[in-house]
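The structure under discussion is supplied below as C-alpha cells; questions concerning it will follow.
Yeah, one chain of the complex is gone here, protein chain that is, but the others are all in their spots.
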Amino acid sequence: MSDASQAGPVLAADGTPLKKSLQRALRAQKLRALALIAPLLIFILVTFVGPIADMLFRSVENAIVSETLPRTVVALEDWDHEAGEAPSEDVYRMMTYDMVTAAELKTHTRLGSRLNYETTGISSMFRKTGRRVDDFGEEYTDQFVALNPAWEEPATWVALMAASTDPFAISPAAEQALPETASIYADFAKTIADTKGDSVTEEEPWHPVYLALYTDLIANPDAASAFSGESAALISAAAAAVPTFEVTTTKDLFVKADKGWTDPEVWGTIKAFTPEYTSGYFLASVDLKKSPDGIESLPEDRQIYMLLFKRTLFMSLMIMGSCVILGYPIAFLLANLPMRTSNLLMILVLLPFWTSLLVRTSAWKILLQQQGVINDILVWIGLVDDADRLVMINNQFGTIVAMTHILLPFMILPLYSVMKTIPPYYVRAAKSLGATNWVAFWRVYFPQSVPGIGAGCILVFILAIGYYITPELVGGTTGTFISNRIAYHISSSLNWGLAAALGTILLAVVLILYWVYDKIVGIDNVSLG
Amino acid sequence: MKLKTIMLSTGAIAAAASAYAAGHGMADSMTLVSWGGAYQASQTNAYSDPYKAEHDGLEVVWDESSNEAVAKLRAMNEAGNITWDLVDVVASDAIRLCDEGLALEIDHDEVLAAAPDGTPASEDFGDLLVSDCFIPQIVYSTTVGYRTDLVGDTAPTDICAIFDLEAYPGKRSLEKRPINNMEWALLCDGVAKADVYDVLSTEAGQDQALAKLDTIKDSVVWWSAGADTPQLLADGEVVMGSTYNGRLFSLIEEQDQPVAMLWDAQVFDLDGWIVPAGLPEDRLARVMDFLYFATDTQRLADQAKYISYGPARASSAPLVGQHATLGIDMAPHMPTDPANATNTFLYNYEWWADYRDDLDAKFQAWLAK
Partner (left out) sequence: MELPPYATTGQRIWHYTFKVLCGLILFFLIAPIVVIIPLSFNAENFFTFTPGMLAFEADAYSFKHYQDFFSNPDWQQALVNSVQIAPVATLLSVSLGTLAAVGLSQDHVPFRRAIMAILISPMIVPLIISAAGMYFFYSRIGLQGTYVGVVLAHAALGIPFVIITVTATLVGFDRSLTRAAANMGADPVTTFFKIQMPLILPGVISGGLFAFITSFDEVVVVLFVGSAGQKTLPWQMFTGLREQISPTILAVATILVGISIALLTTVELLRRRSERLRGMSPG
C-alpha cells in the first residue's frame, strides 16, 4: 500500500488493482449466489417448467396426419379443393396403401379421432374403412394367384423384392421397376415384423400389395427386364396378363366402405391439416375454425370458448372484488388489535385455509342449496317463503361465494403484512390537524395500504383464474371456468391439442398479470404470514 | 388377415396359459382399475377376494381411475410404460381403446370360460360383445328416480315426466353431457324410438332436442359425478333425476329413502374389462388367469348379490340370488329382468363415437348460454 499515493490504479492488499479485485469479489459473490440457487432452479426446470413446455407444445403439433398418411399427403398436393370434386383415383390408391399400414398398426382410428375434431363423421369413416381395407385389392390377388399359384407364396415375394443380403431391405431393382409395390411391400415387411415379430418369409403379402403390383405392371409393362431367373419369368407372364384383368377402382371400394369418401370436404380437411404444425387448435380455442377455404368463424351455436374466457375473467374479477371488500376490514382489524388477540383471530383466518378444499366446497353446497342451511334459516325466520327458496348454488353466485371463501386468506395475509408496517402516527397527526375519522382514513391510511391491496388482488386473481375443482362442483352451467373445459379435453374428449392451446392462452394471461404484479408491487413483497 | 391376427394373439395367450400350467411365469401382483365406491366393493367381494383366497401371496391393488382410464392409458402407451393389468371401463370407452390399439384384442371363446352347460363364451355373452377387446361384466341402465313424497298424487310412469313441469314442478337432475339427454328429449318430442339417431344426425334434429331441453333448462341441476343425483334426491333438492339404476337401488333399498324409480326408456349400457395392450408376459399370464376366473357364470352372478346390475352372461341370470346383507331377491332389480326391460333404449355406440365431439361442443355452448 506504500505506493497508494502515486498515480495509477488503486491496488488491493495483494497487489492487484482494486477495481479488478472488487470485480473478482463481485463475480465470486454472483457465482456463490447462483450456486445456491442452481439446485432449485434445475429442479424446477426439470420437474415443472419442462413438463409444462412439453404440454403446451402439443397445441401446435400436428405430425399425425403426415406420419399416418405419407403417400396420400403427397398425392393430395395436386388436388384443388376449390374445384369441389373428390380427388383422383391415384389419391384413393395411395390412401389404400397408407390406410392398410395404419390399420395394421392401429393408428388409423387415432387419426380418425384427430380429424373428427375438425369434421364430424371422419372418425367412423376411418374406423369402417380400416376394418375393410385389408381386403382392398383382393380381386387382384385372386387373379394373380389364378395366373400362377406361386404368387401366393411368401418366398416368391421375398425373391422378388428383397435385397440379396437382407430380407428386410428392398432391392434397388425392384424399387426401380415396381416403385409402388416396393414401397408398400417395405411397409408390409416392417409392420409385420414390428407388430407380430413375424418375418416376410412366412406371411403372404396384404391384398393392396397385389393392387400395387397391378398398377406398376400397367405403368411399366417392361418391368421383367429388371429381374432375372424365375422372378423375371413370373413378372413377364404377369405383365402380359394384367391388361386383361378385371378391375375395380379403389375409389369404389372406399365409397362402399363409407360414402363420405366422395365428399370433397373430407379430403379438404385432410389436406388442410397436412402440415406438421398447425394453428388449428389455437383457432378453435377462440371459436374460429381452420377449414379448407381458410379461417372462418364457428357457427354461433358452437361458440363457447370466448364466452368462457370472458366469464372466467369476469368471475375472477368479481371474486377479487369480494375478497377486497371482505378482506380489508379483517386485515385492518388484525393489524390494529393487540398482538395476542390478533393472533387468535388470525387462527380463524388460517383455519379454513388449511381445511381440505374439497370439504369446504362440499360444505358450501350444504349451506347454499335450496334445502340447505341458509335457506332453512331464512324460511324459519320468515324472510323467504317456503315455496320460493333462493337459488344460490349451481350458478355464478355459488361459485363466487365458495371461491371468495377459499381465496380470502390470500387477500387478508398480504394486506395484513402491509398494514402492519403503516405507522399509526400519520393518522393521529391527521386527526390532530382536524381531519374527521373518515378523511383521516381515506386520505392518509388508505393510500398507504394500497400496495397491500395490489398484492392481494393479483394473488387472488391469478389463483382464481386457474381454478377448476370448485367451479366444477358448485358452478352449475353458468359458473364454470375455462379450466373446466381444459380438464374435460384432457380426460374425456382426449383432444389434448385443444386443451394445450386453451391452457397456453390462459397461461399467457396469467403471465401478463404476473408481470404487471411484479412491476407494481414486486414479488418479494408478498408475505404469507 | 383378421383371422390370422386373432389366431396369432390367442396363440400367445395359450402359450402364456401353458406357462402357468407349469407353475411358473405369473406375476405375483396385479393392478385392477375400477370406479371405487360400492361398485368396486362388489367386484372385490365377488371376484378378487375369492381369487386371492385360491392364490396365496398374490397382491391385488385397486386403482380408482376408471374415470380417467382412456386418457391415462393413452399416455401410458405414449410413454411405453403400462402400469395397469386390467381396466374396468364402459363399453364406449372400450371401443375407443380397442380402436386406438390401446387394448388387447382377445378371442372370447379361447380366453373365457364356457357356460356350465358348455355354451361357448361368445354365445353366452351374445350381442353384448360390442368390441373385440371388451369382456362385459354387467348391464346397467341410466334411468330416472323420483321422490315419492314430492311428486303429488300421481307418480310418474314414463320418462317424459322429466319434461312435464306442470305435473311435476321442481328441480330435476340430468347428466351434464349430451348423451342420453338428447335421446330422451327427442323421444318426448314425438320422435319414434327407431328414428332417434337418424333425427339426431341432422342439424335440425339436434336443434329440436335442444329446444325440448330448453323448456326445462331453468329447472335442471346438472350432475357430473355418479353420487350427485342420489345426494340431491336424499336432500329433496330435486324432485327427480337421472342416474344409474344401481345407485337408485342403493338409495331405495339400502338407505331407505322415500324414492322410487322408473323403468321406462332407460338407456341400456355395458361395463366390463379390457386388458391393456403391451403387457409383459408374466403379468399377461396372471391377468388372463384372473379373467378366466372372474368372468365365469357363477362369479358374474355373485356380483349381483352386492349391487343391482345385471350379469352380462345369459347363463348367469338364473343364478342371481339374494342381496348379501338385505336378503331380498335381486332378480327383479336387474336391468336385464324381463319385466324391467319392456321399454329399454339402446345406446348407439357407433353413432356417438362420431358425433360426440361435435355435439358436445354444441351442447356445452347451449348450456353456457
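Letters are used for the chains, namely A and B, taken in the order the chains are written, and counting of residues starts over at 1 for each.
In this section, a contact is a pair of C-beta atoms (placed from the backbone, for glycine too) under 8 Å apart; a residue touches a chain by one contact, two chains touch by 3 or more.
Computed from a predicted structure; not experimentally measured.
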item: Among shown chains, those touching the left-out chain; value: A, B
item: Option from A:I64, A:L333 or A:V384 whose C-beta touches the chain left out; value: A:L333
item: Touching the absent chain when the full complex is considered, from A:T201, A:S225, A:S297 or A:N437; value: A:N437
item: Residue, one of B:A234, B:A260 or B:A341, that touches the chain absent here; value: B:A234
item: Contacts of chain A with the absent chain, listed as residue ranges; value: 26, 29-30, 32-37, 39-41, 43-45, 47-56, 326, 329-330, 333, 336-340, 343, 345-360, 362-367, 371, 373, 376, 405, 408-409, 417, 437, 462-463, 465-469, 473, 483, 486-487, 490, 496, 499-500, 503, 506-507, 510-511, 514, 518, 523-529
item: On chain B, residues whose C-beta touches the chain left out of the figure; value: 31, 33, 35-40, 61-65, 67-68, 72, 75-76, 78-79, 81, 83, 225-227, 230-231, 234-235, 255
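What we mean here is this: only the chains that are shown with their structure count from here on.
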item: Chain A partner contacts - residues on chain B that touch it in the complex; value: 1-2, 5, 8, 67-68, 70-71, 74, 96, 99-101, 171, 176, 207, 221-222, 224, 235-237, 350, 353-358, 360-362, 364-369
item: For the chain A and chain B complex, residues of the former touching the latter; value: 105-107, 109-110, 112-113, 116-117, 120-121, 123-124, 127, 134-135, 196, 198, 206, 301-304, 307-308, 311, 369-372, 394, 472, 476-478, 480, 485, 490-495
